[in-house]
Structure formats: structure tokens, C-alpha cells
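Only a single protein chain was left out; the remaining protein chains are all shown in position.
Chain lettering (A, B and C) follows the sequence in which the chains are written, and residue indices restart at 1 in each chain.
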Amino acid sequence: MNEHHGQNDQEHHIVSPFIYLAILLCLLAATGLTVWASYIDLGEWHIARGVTLFWNPVVALAIACTKMILVVLFFMHVKYSPKLTKLTVISGVFIFLGLISMTLADYMSRAWGRW
Amino acid sequence: MSAATIVSLPDQATARIPKMNFLSKENGLLSWLLTGDHKRIATLYLISITFFFFIGGALAGLIRLELLTPQSDLMAADTYNKVFSMHGLIMVFFFLVPSVPATIGNFVIPMMVGAKDLALPKINLLSWYLYIVAGGMMLYTMATGGVDTGWTFTTPLSTHYLNSNVISAGLAVFVAGFSSIFTGLNFIVTIHKMRCPGMTWFRLPLFVWSNYAASILMVLGTPVLAITLVLVVLERTVHIGVFDPAMGGDPLLFQHLFWFYSHPAVYIMILPGMGVISEVVSTFSRKRVFGYTAVAFSSVAIAVFGFFVWAHHMFIMGISNYAALVFSLLTMLVAVPSAIKIFNWAFTLYNGSITFETPMLYAFGFMGLFTIGGMTGVFLGATGTDIHLTETYFIVAHFHFVMVGGMLMAFLSGVHFWWPKWTGRMYPEKISQLAALITFIGFNFTFFPQFILGTLGMPRRYAAYPPEFQALNVFSSAGATILGVGYLLPILYLTWSLKYGEIAGENPWQATGLEWQTQSPPLTENFPEIPIMDHEAYDYEWLARQQQKEVASVG
Amino acid sequence: MSHISPVLWQFLVKWLTNFALFPPEASKIAPQADALYFFMVLVSLVGLTIVVLLIVGFSILYSKKRHPEAVQIEGSTLLEATWTIIPLGLFLIMFVWGALLYFRIYTPPANAMNIYVVGKQWMWKAEHPGGQHEIDSLHVPTGRAVQLTIISQDVFHSFSIPAFRVKREAIPGRYTTVWFEATTPGTYHLFCTQYCGTNHSQMIGDVVVMTPDDFRKWLQGSTSGHSLAQDGERLFASLSCNACHNTRPDARGPNLVGVYGSHLALANGQTVTVDDAYLRQAILNPSQNITQGYAPIMPTYQGQISEEGVFALVEYLKNLDSDYRIQQTLNTTVLPADSEGKAGGQTPAAAKAGGQGRGPGEVQQ
Partner (left out) sequence: MSDSTATANGTLAEAHHEHPPYQRHHFETVSQQFDATNFAMWLFLLTEVMFFGGLFTAYLIMRNWYYPAFVEGSHQLSIFWGTANTTVLILSSFTMAMGVWSAQMKRKGMLLFFLGLTFVLGLVFLGIKSIEWHEKWEKSHVPGLRYSGQSFLNPASDPEVYAEYHDKPLAPDMASKTEQYFFLYFAMTGMHALHMVIGIGILGFMIIRAKAGAYTSGHYTFVENFGLYWHFVDIIWIFLFPLLYLISRY
């Protein structure tokens, strides 16, 4: 009974098909972009001794994240959803990143002081 | 205010078991096996986990029997390894993880939030079936020779060096994991979406809060275990090298993934128990829980921080020193909310009006033993001392203090506390108080010597040990016998009370939770009408007013 | 006496005689570790006492008989803060103290004497640099920092010496290290504490701590005739490492002289410091880290060398210091009788390494 955002289901925000279409085009374009970008050597960035950032995977992941955000916000209606749904999504991403980043942090910091 | 908080036990002589209740509504095996009623599913769960507890307990008995002498004379080392592995697996995945949430939580949470059922009754039933399937697989594993990986499935031992039933055990835990995911998911949805009018977050009983926190851990942690086990099984069947260093894999990756679940799992195992303690301490001291908000938020804090301390199980395993530092620090942070809770419960007693029924005795046991168990956890969380204490009996003692001294005590406390609600009958008070005392004494006898053993350096998972450790081991084994009696008693008198126990009536403890404001055993729909929550949790004055009204209307 | 049941016998006698509730302190770090341990015990006891006193005290004062009416109170921010901050403070002290200890135990001093330890189902094998091998035992001198370089050949094991308060996991595929300085001569338990399969509980042994004199005698008495580095040198030749790693200008592999401890630039732009772990990795998984300027042609020796063999190679490469080069240029004929078997031991290898692929005359370059 709490956090209900509407009395009946007709109050759900209905996303217009044109938005869906626009998103579809964006996604397709992003797919093209990411394939195209993968054929170009974007170089790398030596942040510090022993720490190098390669741009290609970064760009590929950035595009993937953008696509994900588009899908989540529009196809999955999160943009129009109650706060709770948004919070759920965010907490999922948070824990997911926690798992990955803290595990990788262990691996990376093992070499500390060794380069 | 004054009359408000006097305990006035209802006249039990006149009470009757209501004809219409969830137990009597339908009869026949099918009506149970196809039920959607959370109370019936809870009952099914209660029976099944008790079954597994006794299997696990019998295995514990074998462990202690073997450790009576330094040599491995009762059974071969191989057998011993299987025994403790099965003991750990069964106790953790088939008893402790589902213990409070799937039984008591299942039973009372919908009532506590004022709902007719959990949000997804079919999923709830599915969860039980998954549990049964998993349990069957575990029994199959045991019947066909057992598994000797330890409950931690350590790779590459489990993937390449053992020829016991690792696959079926792994899959059993996999399935059991999904059972637990569905329970947790159901609770979260229920707590968010099914609260009755007026039931705001800060009017929820603390039991609901702590189960909510535990559910978050179940939902987000368990899948990682699931995929890890899938990888272990694949590694065993098609010989892939994700975890096996000989093939380029990384055994530490397994440790990371396993503990990413299994550390939060220990909080899955304790948080619901903490919820029970909040209810019980408040009820039997007739006082609102001291610092309600602090206790509520400490549960959430444990859940959130609990996700980021997992590598404290790997301090000596060659993780980076800097990672050890961070994880150790976070471990210290996650210990604080537990301390907060203990002190808040202690202060709930202050200015109360305390009675000492069995649930309260168990709760006191919990508070003492969990303090010891938790503080020794801090010993292990500090990196420097962990080096000496890890992989010894100190750890065994630590986790039995928190799991058995903590959660099992809480579970028994809760079972006694809600027994009248569940069955409509009281358990026999005197003998159950005795049982609580026996378990407390037996427990300390069993597990306290293990701290000393661990400090002396006795490694865990040893079928044979140097003879100078024998004295303390004999102590421990003797204690386990007492403990066994302590656990056998409840099953006897609780069964007895099903038929011969006194009729309990609606609210024998004069507790404030919504579940106590309906008949015992409750209707299938819990409440004749969806209640409206118009007071804070643990509002004993409201309860007293309510009763006066009733007396007035009858009079 | 032994007619009565062994259990009872053990119980009566052993209990009385071995009434030890605390392990001996036999290393320099042990008292430090125990200090923290006792601090924690103290804090726990105080905490426990407070909790028990509160419970018992309130139970007596506010039992229903004495105090039939509960007085409802909400809570207290001040108290709440107290029991948040005090435990937090104490825990943080433990954290810092523990971390200092941890870094001390896992950071060997530079001058430590190195012993290699390999764990396998179900035994411990120790290799001293002087070529002494031991199984399920470890002899160490007092008063000298000893570093263990540990690896497992199969599954996880854990090398634990309770009397020293040190322990380190033996991991397959990777070196781990720990160090200690023994203080009291005697024999102490050596346990495998990580569950490693059927005979996990049999994977035990003795750590024998000796005075430096006794230790020297022991070393001499149990020598196998050639040092670990000499073993390594032999391997280096028999595995034809020197086919590529030699001092020829057209050598296909980098010169390994002085490589230990150096900063190596890798082909992927990173830099690593060459330590034992790196050497092992370079031999078994050469293509994982390619040295700058070289092709990934080095074959893997995975599966061809036992962990003990790798130890020998590592020990050999470690001692290939720049002295060797000089001696080589001086047209290595002198065999200095260095009793430690250090640089001198390598000289023949130098000759071999230089001599195999080409005429000795070219060595002069």
C-alpha cells in the first residue's frame, strides 16, 4: 500500500513508440560506432610508471555503458519508474562494481612496490 | 501510563484453540504440498531443517568422538574429512541459512507487516521445493560416499585432487542457493509492497528490519556463489582451468568469489537471529527496544559493509598486503554495528519489568556468547593476529560461538517465543528453561576449550593431532554430549506439547507485534481484516489501552 | 598402568603433565604478536564483563518482582554515541596494531637467509641454499632472520609454526614468503594448517631451532655435496638455457647476469622488479611478460622442471651477480674457494654458458 504511485495501472507512464524508435536508432548507431572504433588504434596513456591505460577497451566499454543506460532508462522504463526501482538498479550496479573493483584492486596492488 | 505495562497473562483455562485456523483449514498431504500459505510453508521448512540439523548434529557427534583421542582410531582420516565436510555443508546451507528466515521469518513477517501472505506465495513454495531437491541431492551425496572438500570447496583440491562427490554436493548447494535467493527476494518485496496501512518503515518490528537486511545479502550474494560452483563443476567435468594454476587458472580467484558470498552469508546467518533477540528482549522486559533507530540502521549497516570485507578470509593466502589492509579496516567497521546492538539490547532491560521465560534465557545466552564470538572475530579481523590464529581451532571456536552460541540460540529462542502462536499451545516452561541452561553450559564446555586449543596452534580439520592437545579435546567432546542432550530435549517436549501443551490464547506474552493481535494459530489469511497500524512498534501502552478497552467492552 | 584404557590413561597423565594453555614464544615476533593478543583478550574481557554486568544487574534490579511496571524510554543519543565510538576506537587500535604486525611478518628484511619450502600432498620439503634437503622438518639457527620462500606443488597448504606465531599459505603456482627470527633453541611443531586432502593431519613435522654453532655443524653434516645454486647451474646447462642466455652479442635471450633485483622494462611498457616470483614466472610462463627488445621465443618449461628444480634455477640466477661478468672477462680460470659457495660456485657455469655455442675465444668480448 506504500509507495504506490498510482491507483490503477492506467497511470503507468506509457512511452511513445517514437521514443522507442529513437532509442533503437541510437543503439544501432552505437553498435556501429563501437565496431568502427575497434578498428582504430586509439593509443594508450602512461599514467605512471607501470600503469598504462589503453584507450580502445575504455572507449568500447564507455559505449557499452551508454547503450546499457539507454536500454535501462527507456526500454525498461526506469526513467519513468518510482524511486524504488531506480534505487534497486543503482544498488545492483554498486555491488556489481564492488565485486569487480575490489577483486581487481587486490590483483593490481600485489605488484605495488615491484615496478 | 502506569497500568500500561503490567503483564497480565490471559486466563488460559478459558482459552480454546480456534476451530478455523491455518492448520485445520484443509487436510491431507496435498493441501500441504500445494499450499501457498506462508505459515504452512514455514511449517514445512521447520520440519525439514530440523531433520537436517539432526543429521548435522549426529555428524558433529562423530567429529567429537573421533577427536577424543589423538590418533585417528575411530575412523580413517578420509572418513573424518568427509564427516566434517558434510557437517559444515549441512549445518550451513541446510540448517543455519534457512533456519530463522525460512521458518520463523516466513511465518511471522507477513503478519508483522500486516499482510495476508508473502507477496509471491508460489515462489515461496518453489523455494521450499528447491530446498528439498537440494537436500535430497545432499543426502544422495552422503549416501554415495560423501564429499571431503570442507564446506569451502577449496580449489584446486576440489576440482582436481579429490574423487568424492564434489559435483553432486556442489549442485546441491547451487540449488539450495536459489532456494535462499527466492526467500530473500520474497521478503524484500513483501516488506516494501505489502505493508498494511499506517505501517511505516519506522513502525516495523526490528525482526522485519533485520530480515530485510539479511534478504539483501541473500539476493545479491548468493548468485556469485552459484556461478562459482558452476565453474567448479565445469572444471571438474570438462577440465577447464579457471581455478587450476596448472592450467593457467587462479585459485585465489575462487577464494575471492567464494568469500564474496560466504562472508555475507555469515551475516545472513546472524541478522535474522538478531531480529529474534530484539523481539524477545523487548517483550520480556516489557519495554520498547532501546534506540530503535540505531538497531534498525545497524542491521542495514551490517548488510552494506558486510559485502566489502570478504578478503579477511584470505589474509595469509597471498593477497596484496594493501588489500589486506583495506579489508581489515572494513572488517573493524562492520563489527561496530553488532556492538551497538548488544548494548542496545542490554539497555532495553533498563527500567523494564523483566521475566525470565525460556526465550529470554536463550536471548541472554545469545548476548553473552555472541559477544565472545564477535570479539574473537575481531581478533581474526586484525591482520597480525589472524596470521597466528587462522586455520586453527580458534576459528572453529569463533564461528561456533557466533553460529551456534549466536544464531542457534536465537533460533531456539524464536521457536519457543512463537511456538504458542504457531501451534496454539504452550511449551512446558520449566523443562524448557532447564534445556536452555543445559545448552548454555554444554556449549561453553564444548567450544571454549577450542579457543585455547587454537591459540596453542592446533590446526582445524585434523583427524589426528599431537597428544598434548588431548585434554582440552576431551573437555570439548564431553561438552558436546551435554550440548546434544540440550538440543534433544526441545524436540521431545515441543512434540509433546503439540498435543498436551496448555492452550496459549491470542497473546500469551503480551507482546505488541501485529502477529500477536490475531488468533493462535492464525487464520489462513492471518487477520480477519487487514489491520491498520496506528502506533509505534513495541508500544506497550497502546497494548494496555487496547486490553482495557476489551475488558470494558466485555464487562 | 597401561592396562587401563588408553583414553583414560592419556586423560590422566597427559592432562596433568602437559597443562600448557599457551604456546611457547620462540621467535622475535612472538612476544609482539602476543602483546596484541593479550590486549585483545583484555578488551574482550572488559567488554564481556560490561555486557554481563549490564544483563545481570538489570535483570536483578528490574525483574518483574522488584519492578512490576516498566518505564518506557526512547533511547539516548549520548549513550548511542558512546557505544559506537568507544568500540570503534578500540577496534581501530587493533586494526593499526595488527596491520603493523602483519607488515612486519610478511616483509622479510633484506639480509635474511633464504630457505625454500615446497609443500605437496602430504609432506614439506625444505631446500637450504647450501644444498641441504629436509623432509617434514626445518632446521634454523637462532639470532638470524630466516626467510621462507614457499610454494605448493599441488593444492593449497599452509606452513604454520605456532611457536613462532607465523604462518603462510603455500599456493600452487606462486611464491609466497614469510620470515622469522628464532630465539630459543628447541623443537617445535610444524603444521600444515590448510586443508589439503586425506592426510592433511599427517602433514606435520618439526622445526628445530639451534644455536648458530649447532646449526653450522648441522649444515655441514647434512650437506648433499653441492649447493642449490650448483644444482641450478647444472640444470641451466642440461635444459640448454645457455643456448639463448649467454653473453654472445647475438644471443637470442637476454643476459641474465645481474637480472635479479633489477628493474626490467617489459614489451608492454610496464616495468617490473625481478624477484624470486618473477624469475619463476619467467621460466614457467615466459610469454606472459616479455622483456623489451626480445621476441617471445623462450619455450615454457612448465611440466619439465619440478618445483625443487625451479628453486635451484632461481637460486642460481639470483647469485649470478656482476662479479661473474668480471670473472668471465678475466677468462675464468680461477676458482676462488669461497666456502659459502656464492659467486664462486657459478664460475663453471659461466664457462659453460659462454662456451657452449661458440668458441672460447669469443668470450673475451
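The working rule: a contact is a pair of C-beta atoms (placed from the backbone, for glycine too) under 8 Å apart; a residue touches a chain by one contact, two chains touch by 3 or more.
Computed from a predicted structure; not experimentally measured.
Peer 1: As a test of the contact rule: which chains in view would the missing one touch?
Peer 2: Per the touch rule above, the missing chain touches A, B, C.
Peer 1: Going by the contact rule already stated, which one of B:Leu220, B:Val336, B:Met375 or B:Ala544 would touch the omitted chain in the full complex?
Peer 2: Spelled out, the listed residue whose C-beta touches the missing chain is B:Leu220.
Peer 1: If the hidden chain were put back, which of B:Ser168, B:Thr228, B:Thr455 or B:Ser497 would touch it?
Peer 2: B:Thr228
Peer 1: Looking at B:Asp78, B:Glu468, B:Glu525 or B:Asp539, which makes contact with the chain not pictured?
Peer 2: Residue touching the absent chain, from the options given: B:Glu525.
Peer 1: Kindly note down the residues of chain C that lie in touch with the hidden chain.
Peer 2: Counting over the whole complex, chain C touches the hidden chain at residues 268, 284-288, 296-300, 302.
Peer 1: In terms of residues, what is the contact footprint of the unshown chain on chain B?
Peer 2: So the residues of chain B touching the missing chain come out as 16, 18-20, 115-121, 123, 181, 185-186, 188-190, 192-194, 219-224, 226-228, 231, 234, 237-242, 247-250, 253, 256-257, 260, 506, 517-519, 523, 525, 528-530.
Peer 1: Mind listing the chain A residues that contact the chain we can't see here?
Peer 2: Spelled out for chain A, the touching residues are 1, 3-10, 12, 14-15, 17, 20-21, 23-24, 27-28, 31, 34-35, 38-41, 56-57, 60-61, 63-64, 67-68, 71-72, 74-77, 82, 84-85, 88-89, 91-93, 95-96, 99-100, 103-104, 107.
Criterion: only the chains that are shown with their structure count from here on.
Peer 1: Taking the mean of the C-alpha atoms as each chain's centre, how many Å separate chain A from chain B?
Peer 2: Once rounded, the distance between the two centres reads 37 Å.
Peer 1: Give, as an integer number of Å, the spacing between the C-alpha centres of chain C and chain A.
Peer 2: The computed centroid separation for chain A versus chain C comes out at 43 Å.
Peer 1: I'd like to verify one number: the distance from the centre of chain B to the centre of chain C, where each centre is the average of its C-alpha atoms, in whole angstrom.
Peer 2: 39
Peer 1: Quick one: which residues in chain B touch 2 or more of the other chains?
Peer 2: 318, 321
Peer 1: With touch defined as at the start, can you tell me which chain A residues reach chain C in the complex?
Peer 2: 44, 46, 49-52, 111, 113-115
Peer 1: In their shared complex, at which residues does chain A touch chain B?
Peer 2: Contacts found on chain A: 1-3, 84, 91-92, 95, 98-99, 102-103, 105-110, 112.
Peer 1: What does chain B use to touch chain C in their complex?
Peer 2: 1-2, 4-7, 68-70, 72, 77-78, 81, 148, 150, 154, 156-157, 161-162, 245-246, 248, 250-252, 285-288, 290-294, 315-318, 321, 324-325, 328-329, 332-333, 335-336, 339-340, 342-344, 346-347, 349-356, 364, 367-368, 371-372, 375-376, 378-379, 381-388, 390-392, 452, 455-457, 459-468, 470-471, 474, 540-541
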